[in-house]
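A single protein chain has been omitted from the complex, and every remaining protein chain is retained in its original position.
To keep things simple, chains are lettered A, B, C, D and E as they appear, and every chain counts its residues starting from 1.
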Amino acid sequence: MFSVTVRDHMLIAHSLRGEVFGPAQRLHGATYVVDATFRRASLDADGIVVDIGRAAEALRAVMSELGYRNLDDEPELAGVNTTTEALAKLVADRIADRVRGEGLDGITVTLRESHVAWASYERPL
Amino acid sequence: MFSVTVRDHMLIAHSLRGEVFGPAQRLHGATYVVDATFRRASLDADGIVVDIGRAAEALRAVMSELGYRNLDDEPELAGVNTTTEALAKLVADRIADRVRGEGLDGITVTLRESHVAWASYERPL
Amino acid sequence: MFSVTVRDHMLIAHSLRGEVFGPAQRLHGATYVVDATFRRASLDADGIVVDIGRAAEALRAVMSELGYRNLDDEPELAGVNTTTEALAKLVADRIADRVRGEGLDGITVTLRESHVAWASYERPL
Amino acid sequence: MFSVTVRDHMLIAHSLRGEVFGPAQRLHGATYVVDATFRRASLDADGIVVDIGRAAEALRAVMSELGYRNLDDEPELAGVNTTTEALAKLVADRIADRVRGEGLDGITVTLRESHVAWASYERPL
Amino acid sequence: MFSVTVRDHMLIAHSLRGEVFGPAQRLHGATYVVDATFRRASLDADGIVVDIGRAAEALRAVMSELGYRNLDDEPELAGVNTTTEALAKLVADRIADRVRGEGLDGITVTLRESHVAWASYERPL
Partner (left out) sequence: MFSVTVRDHMLIAHSLRGEVFGPAQRLHGATYVVDATFRRASLDADGIVVDIGRAAEALRAVMSELGYRNLDDEPELAGVNTTTEALAKLVADRIADRVRGEGLDGITVTLRESHVAWASYERPL
């Protein structure tokens, strides 16, 4: 199995709902350094999983939709508890929509919220 | 599949038994930067795999049991060759004991012994 | 010259005032991974610049004052444009207040806002 | 499942064939920071997956065969489009040839071409 | 003293002249992960050293002039031994030309050629 990963980031504000989150129930924010991994069982005719420039553009586009925003105020995220795990799935699903039909087998997205904590979501394509 | 990872570290002394280890048969030590990854097929009612604070506490507790010690002198490690691989399993098993019954599917523990070498152990829960 | 550095982090929300900031004028947030460096021309009687545990506590205390907050709403930051540079100075000055009189010669604080951008402030003590 | 990873690097020149590569069709080069991961279901009699020194030597040997060369001029790579993905497979296959018969279950090789892009190839042994 | 740093990278081919370089006298290449640090004694009216977006653009422009090229064939580098040190100065001088007159006190450029070696050049502005 082959994979290619590209890294980008976004800066967002949000708050989390639920007592388990303690002080993170207050409005705060995070830099998410985001790794998007594209998997493919065999390489295409150019010898690649996906063009690294094309993969970076797909990730950049999703970062631009979410970055420099207060996620609590985004209509399309209404009712979503924007935990790192949930955002990893949201980013993976949005990237999947952009690269469908290109022969990929799966996608994994990792959001690093600090040097000591991160979350991932892995899905087939 | 979702996962959450938290990072901590411990400083220990030990020696390794077996000619394959060369100079590492002498008493020496290591900093292990330890990543504990918790896996879960779907998120819980709060939208998380495990609370990051709770995960960090479980890892911290295990680090405190082992850190600032000479592992060669620990009665409960008598007869164990404390290689990085064996310690990865030991840490994973101890964390598993602390988080059982919380709906997790698996745990992976990685011990980084330097910037150029690390070992992992992956297990279901 | 000797130095000791400890690392911690904080998650905050804020917005920036000024056209130069473009989309960062909107309410957003950041994870700041913060490195606090303590400098001293010669070591103390214990052979250290500052105890690493003591340095980590001073940094942790300042992180707790600022973290999990919307800096736009903090009364003591009213009128401050909380750029990464300005926050580096704020953190350095607050740590300085906590370690004065311990023989240190200077402090540098670096705030990493992503894997591709960071800011520092260096001052004598 | 256990694994051990060692890291090394190589500096090479090459060019890529195919319009998708844009400016990378010109002769350029890269530093590949290479992680070789060795997997094994259970530890051997010494309590290891593979000796870290032995693993590092196998990786070093493969790096020496490729490093400080223009891959476009290597007879044994004639006809190969030396993408990061293809090189990950090449390195994994060469390491596999060096460690066969030592009870390993699989190998993964990751080539990091920058701080924002990398590729992997995973195979059984 | 304040500073702001931005990171980018370039992929180049080159060879080095001089017996001291051993195998690096052959045509090979490198990824340089490049950190450009901008220094300023006091912040400007917006509370910054330099806008991070503006700094990133200046660095990006210089990377584009050099990247995806064989430096041995660049007319403007004829006669230059393109060591990591010499390239650090070249990049710093080119960035300096782009940001002169903006109140900066100095620039430092670091080129990381691998995870175990890097070079820097520091200059006033």
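What we mean here is this: a contact is a pair of C-beta atoms (placed from the backbone, for glycine too) under 8 Å apart; a residue touches a chain by one contact, two chains touch by 3 or more.
Just so it is clear, the model here is predicted, and its values are computed rather than measured.
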- Would you write out the residues of subunit C that touch the absent chain, in ascending order? 1-8, 43, 46-49, 51-54, 56
- Query: On subunit B, what residues meet the omitted chain?
  - Reply: 7, 9, 11-14, 23-24, 26-33, 67-70, 113-116
- Message: Could you pull out which residues of subunit E are in touch with the chain that's been left out?
- Response: 18, 20-22, 80-81, 83-86, 88-89, 115-122
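To be clear about the criterion, only the chains that are shown with their structure count from here on.
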- On C-alpha atoms only, rotate subunit A onto subunit D and read off the angle in steps of 5 degrees. 120
- Item | Copy pair subunit A, subunit B: interface residue numbering same or different (half cut) | different
- subunit B to subunit E: how many Å between their CA centres? 40
- Query: Between subunit B and subunit C, what is the separation of their C-alpha centroids in Å?
  - Reply: 31
- Residues in subunit B with touches to at least two other chains are numbered 115-116
